[in-house]
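Apart from one protein chain that is not included, each protein chain of the complex appears where it belongs.
The block that comes next holds chain A.
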Amino acid sequence: MNLFNIFDSITQVDPEFNERVSPRRDAIRNMMSFGKKVSMAAVPFVLSDLFKRAYGQTPTDVNGVLNYALTLEYLEAEYYTIGASTGGLVPSGPAAGAIATIRDHENAHVAFLKSVLGAAAVAKPNFDFTAGGAFADVFSNYDTFLALAQAFEDTGVRAYKGQAGILKGNRVVLTAALQIHSVEARHASHIRQMRRARGGAAANQKPWITGANDSGIGAAVDPVYAGEDLKVQAGVDITTLNGVSGRLSEAAATQSFDEPLTAPAVLDIAKLFIR
């Protein structure tokens, strides 16, 4: 197996692949010459029924990660598409503009991941954003809509982070995943600001995550934030390090590192919204 075959197989399925991943065309061209350095993780790009896996499974290879990501992007894309088109839900002006921006990114992520996966892409699940009635007013109460949006974005950031290891060394796919990952973090930052501006339970919201479950949403989203209160990184307790005056606070320690979430944990959250 070599990379030329892999890219041949992609371009057979999707002749516009190179165009679509532009400006990464140069990256792909360069990758050919770096062939030996690229990890075998790239190999599952080969398209076959073997990789047409159903969503809801823990990914073990590159295509698995891409389908896992696609499932989450389907969820977000549909969520914002419905929200943006529901009259009277999102106030016009900056709020509507921001939701439209995020909607467009999530739909672009869906299109991008589908283009990369080609025939191996999983189909879109049917979603129930009320989670069986737990969030019954999700598309009629703006605060509920924003709260769930924050939970989805913060989950998305953690989900991508959790799969980086499988993509290690894969110039094209890992880089694209990181580029989506940071966009989700930008979204999370903005949604958190939007919620803070609404006041109430979200009045203390910051763009970054402080401790475990700072959302003000309640225990319903505890799984989204489980482990975010970690203050030891690679054996280094961040609260023992010096800040400007004294040691760094525990809040700063937990804010300054976002934590990954395992696939089973993410899927447990996502399944609540899949019929």
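What we mean here is this: a residue touches a chain if its C-beta (ideal position, glycine included) is under 8 Å from a C-beta of that chain, and two chains touch if they have at least 3 such contacts; residues count from 1.
Basically, contacts and distances are computed from a predicted model.
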Fill in the blank from the handout: Record lookup, UniProt, unshown chain, options "ABC transporter permease", "CO2 hydration protein", "Secreted protein" or "Ferredoxin" -> protein name "Secreted protein"
Problem - Option touching the unshown chain, where A:Y74, A:F112, A:F139 or A:F273 are the choices - result: A:F112
Practice task
By the contact definition given up top, give the residues of chain A that touch the hidden chain.
Solution key: 20-21, 23, 27, 30, 94, 97-98, 101-102, 104-109, 111-112, 157, 160-161, 164-165, 168-171, 174-176, 178-190, 193, 206-208, 233-234, 236, 238, 241-244, 248-249, 252-253, 255-260
